[in-house]
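Complex shown without one protein chain; remaining protein chains in place.
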Amino acid sequence: MDAADTIRSDITVLTDEQKDRVRQQLRRRLGSCQHCGGEEFLIGEALFLGFLFVSEDSDAFMVALTCLNPECPAPHTGIRLAGPQFL
Amino acid sequence: MTQLDYPAWLRIEHWVNVLFVTLLIRSGIEILGTHPKLYRGYDSKPGSEWARFTRKTMPTDKLYDTLDEEESYSAIISLPGHKNLGMGRHWHFITVIGWILTGISYYILLFATGQWHRYIPYSWSIFSDAWNDMLTYLSFKLPPLLPGQPLDAIQKLTYAGVIFILAPFLILTGAAQSPAIEARFPWYVRLWGGRQGARSLHFLGLLAFIAFIAVHLMMVGLWGWIPLNALMIFGHVRHLSWALPASLTLIAAIVMVHVAATIWSLRSPRTVQRALGSIISYGRRQLLRPMTSRQNYAPSQLSTEHRVNGKPPDTDEYKVMAVHDFLDWKLDVGGLVENPRTFTLAELRALGGKQTQRVMHNCIQGWSSIGEWSGVPFRTMIDLVKPLPQARHVCFLTMQDTGRDEPSAEGAGQFYEILDLDLVRHPQCLLAYEMNGQPLPIKHGAPLRLRIENQVGFKMAKWIERIEFISGYRGIGEGMGGWREDNVFYDKDVAI
Partner (left out) sequence: MTGLLRWTGIGKLISFYRYIAFNGPRVTTALGVVLLLGVGAIRLYWLAGGFLLPRYPTYLAAFFVLLVTTVLLASVSMVMGRWPGLVMTGWALGSLVSMASIAMYFVSRTAGLPDLPRLVGRWDYPLGTFAIALAALFAVLHFSVLTGMNVAYPQRRCWHD
């Protein structure tokens, strides 16, 4: 298997259940795309921030969000969540 | 038989050596303090060290890097002290040059004048004589001098050992820590038991020299400070009333040089960097620059924990890019080129001709790790963008802002490094996007980092976002050729 097809070691792959919890958090926060205002997102995987980054809390994650608006100029974004909120 | 006396050249070289060896010891301790841990073998797996000289402990819940582990030592034992690796290296290397030249001239004069017999014995009976001398010293008595010679048997053997074995040993183990020499001659590293083996041996050599100095001073005191200093200053046991003040004056002068070097380095490091760096860099360019890397370590030798230096860009932009597998990241390649280009990560992969190399990483702090890196040979990039004739250097700009991202570094601003164009044409110069068969991890520079295998690690910029071909660098940053050169006074060309 080529390394290009491998998931990065820094990434945490989320289960469907975990992605649902992310969606709930998104709705709770009334999250919308900062570039186009869209409110529909594809939930991706997560990046554990707490270990790698100086300024982050120890249980912080960034979850990948892709704006589903086909006209969005910059669809890739993310939401910062604490681990217990979705894992 | 040559009279074993004290000619002028011998006396001068003795005192010059006192200065050089003490400068080497203090600057060496400064260098040690930047990674005050000693290991065996090839790499620096955390926790595997056989000695450490620090009281710092590192966190387990946050990424730490080797800058966090750096110690600050007093100016009494290190030159110049207070976490100044750049200055320590300049003094160490300029003194090495002086010491080697002095040593070569000493060897030549010893053999040309017949004085070599003051150290090389006339017969094998020296060993039994030395044994008897040892027993005499253990009886708290002074043994007899060898007939017609100014020293006893055990002193003669000790001096021979220091001059012909210990000093070359330190030079050779020092050379084994040069990335250029290691890269060109991997067998040389193996000879010393690995990169860390060489470093540990170099440290043991330091201890041996300190022990020698302590015993030597004690012996001079026991045998007669005044007559022996008269010999080593005037060449004869004469003018005895002047011997003590003369010796103290010489020692005071040496101490003053140390004090001056320390103060100069702490107050005006840029001038030290320019003055000493220009001489040392000339030596590097002549001797070490031509050495191209021929490393190919076995997969079994890959470090289980490749150490990290530098922390990733602490911005939302970077984190969003990372969680999306760097789909939105772009590499701009421009400046003095015919074809400026922009590449996504996928486009870089698609260039083909992916090169993989298993090589040793040498951090300027002294730790090392072996890793496998894969990516685009920089020669491919050069062929694509076609630098203009006036392009002489390449500037690698990164997403890291040192003030924001690296609390343990002195200084702030965007991290960048500049390399000469002829250096980045080397076969093992790589833009790496993979490490150990996996996509490059964030802590090692994702999505793209530089590998340049005959240079020290800090030149290998991580988290690259832009590459510019330039004709000169005096107008970039502080004009010294890189962030570390600007802020902590390292040299730009670091083949050692």
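We call the chains A and B, going by the order they appear; numbering starts again at 1 in every chain.
What we mean here is this: a contact is a pair of C-beta atoms (placed from the backbone, for glycine too) under 8 Å apart; a residue touches a chain by one contact, two chains touch by 3 or more.
Owing to the predicted nature of the structure, the values given are computational and were not obtained by experimental measurement.
Visitor: Considering the full assembly, with which of the depicted chains is the omitted chain in contact?
Guide: Answer for the hidden chain's contacts among shown chains: B.
Visitor: Just to verify: which one of B:Ile12, B:Ala51, B:Ala275 or B:Leu388 makes contact with the chain not shown?
Guide: Answering carefully, the residue with contact to the hidden chain is B:Ala51.
Visitor: With respect to the chain omitted from the figure, which of B:Trp124, B:Phe140 or B:Trp187 is a touching residue?
Guide: Of the listed residues, the one touching the omitted chain is B:Phe140.
Visitor: Just the residue numbers, please: which parts of chain B touch the chain that's not shown?
Guide: 36, 46-47, 49-55, 57-58, 60, 64, 69, 71, 134-136, 138-141
Just so it is clear, only the chains that are shown with their structure count from here on.
Visitor: Quick check: how many Å separate the C-alpha centres of chain A and chain B?
Guide: For chain A versus chain B, the centre distance works out to 44 Å.
Visitor: Can you name the residues of chain A that touch chain B in the complex?
Guide: Per the stated touch rule, the residues are 3-4, 6, 8-11, 44-47, 49-56, 58, 62-64, 66, 74, 76-78.
Visitor: Which residues, counting only chain B, touch chain A once they are in their complex?
Guide: 61-63, 311-312, 314, 316, 319-325, 327-328, 346, 349, 374, 405, 407, 434, 437-439, 441-443, 446
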